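Each remark here refers to the structure printed beneath this line.
One protein chain omitted, others in place.
Then we have subunit A:
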Amino acid sequence: MELNQYLEMFIEESKEHLQSCSDNLLELEKNPADLAIVNEIFRSAHTLKGMSATMGYEDLADLTHKMENVLDAIRNEKIQVTAEILDVVFESVDHLEAMVMDIADGGDGKKDVSQTVEKLKRIESGEAIQQETAVLNSNETAAEAAATTVGLENAPQLEYDDFEKTVLLQSTEQGFNAFEIAVTLNDSCLLKAARVYMVFDILEKNGDVVKSSPTVDKLEEEQFDQEFKVALISQTNAEELRSKILKVSEVEKVAITQLSKDIFVQSATVETETVAESQTEELTPVAPVEVKKEEATQKSSGAKHAASKTIRVSIERLDILMNLFEELVIDRGRLQSIATEVNHSELNETVERMSRTMGDLQNIVLTMRMIPIETVFNRFPKMVRTLSRDLKKKINLEIIGAETELDRTVIDEIGDPLVHLIRNSVDHGIESPEIRRANGKPEEGNVTLRAYHSGNYVFIEIEDDGAGINRERVLKKAISKGIVTKESALSMSDKQINELILASGFSTAEVISDISGRGVGLDVVKTTIESLGGNISIESTEGVGSIFSIQLPLTLSIISVMLVEIEQEIYAIPLSSIIETSIIKNSDILNAHNQKVIDFRGKVVPLIFLDEIFDVPRTEQAADGYHSVVIVRKGDKLAGLVVDTFIGQQEIVLKSLGNYLTNIFAISGATILGNGKVALIVDCNALMK
């Protein structure tokens, strides 16, 4: 009765099934005649229905059931697959996704889907008109009857929904007994919930409880008088059940009614046309098919498990593992420095061996946290499909390298930026079919989403064969919006101009559609990617297309830094933003507009004195006339960070400063050094506006 422990599993599996539904639906759209795909979708939907009903999410089960009916009709070739039908099925999958997400967020998974349900019903019955007018007529009258009253004398006492009915009906088909059991407890019974539990325990040992009235929740909370009713499927006979239940103390009376198939079919006919249609007409064929299908589902899932041999590990545990490993990395640093000090050959050897093993271990721990980017990519086909329908464009999305793996932390963050970029390509990049034809291109536009590893980075590219970026228009707009001045515009490279569209307050589409937002999108993309330690660049040829290329670090948790010292304090500067280090004389420093600058290989580079920025308490002014400078870069801009001394390069473990200290200027995090002290990590991007 306690279902909470299964909730997580339910949510995970529902997501998987929904994903497979939408993948297969897209496939089906391409090959509408392939009934094997329909079967695949049906299987997913069916499992989902079963799971959600078990978990008590009735809306979810109900909508899935309606969708399943349509799929069933398609499968049995009663309905031809059309774009309209697929639209409705897609819509239902969207609703189902929303419900599952709601449940995952702690909601009750309820949602008003009556419109979609109505559409599904219409598809189903609409087809019946062509098939068999007579059936429809009877169905219609039946439906009307159902709308007014549900009142057959032989009808069961409990009310069942479509799903429960199907279950009960099928089990009677298969030779099980379906019972309605009314249990009455003694007036003097004190622990009603306990008695209910004992009764349920017996029932569950002897069969499956389909429904109870009042609901299980209410029973547990003792919100009932003395009597409750249960619908049970069982192989045990009524008499045996009765005696077993009567053994529970304080049970006064047990009334068992056997639900015969006839009664049930009859009442089902009256109550809903959906069940009636599929069941009364072909009672015998449906049941065996159902059973086979379930077997097939089990088989296929069994096969899947065997093939990949994986176990589910909670992210929390992996995080703990990572934390412990980070501790080891810190200790390793400490041991290494001790070993150099002591200079004992056996100790050195051992430490070296240990370091090597730890290197391997580091690789494994890091890859354990890697997940394929597929988890982000797989929502895009459906999104592009919806977008292209809304925009009346023809677009083919190709995904390459979905198996490329990335750290989970990056995966969590990268979804939204990619959505923005793909919407941008679809909305602004790809032209309408008419324009494409006029320009001598095929009507169907191509968007390619590509991911691959290279060095310590992962690259994600979004390529389209659309209109490309009109640099003149971009420049004109950027100047009119005050993003660049006319003068600076003259000296900009093509690439720089392309990247203007990532600046905030920029939107080139003449008509703002709700698809690519209001010019707030692309600069958010840029900021997010940079905050992940990556960068984005754009290549574009007008009339041919554009490539948006994102470069991301493989992992965010262990990075290479340069440690520097200012007075007594040690700071870490990420190696990824350092170009080089240099030592300059006082006389090298020039003044320009109150800003100290140096001439660095022919470029004027502003100097940033870290001791001033970080208010480092100075005991005495170092006055040897030399300064140590770390030249860092942000995009094309350079700056020189002035520090006291360089300590050296080191691999460090990135730690957050916690929830109390947030948004500290120019500090992106902290790390723990070999000596156990904390060093702060400098955020070079914040230092350069």
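In the analysis below, a contact is a pair of C-beta atoms (placed from the backbone, for glycine too) under 8 Å apart; a residue touches a chain by one contact, two chains touch by 3 or more; residues count from 1.
Methods note: contacts and distances are computed from a predicted model.
Undergrad: The chain that is not shown, which UniProt protein name from "Ring-1,2-phenylacetyl-CoA epoxidase subunit PaaB", "Amino acid ABC transporter permease", "Xanthine dehydrogenase YagR molybdenum-binding subunit" or "Chemotaxis protein CheW" does it carry?
TA: "Chemotaxis protein CheW"
Undergrad: Which residue among A:E84, A:E327 or A:E580 touches the omitted chain?
TA: A:E327
Undergrad: Please output the residues of subunit A touching the missing chain, sorted low to high.
TA: 323, 326-327, 330, 569, 613-616, 655-661, 664-667, 670, 672, 676-680
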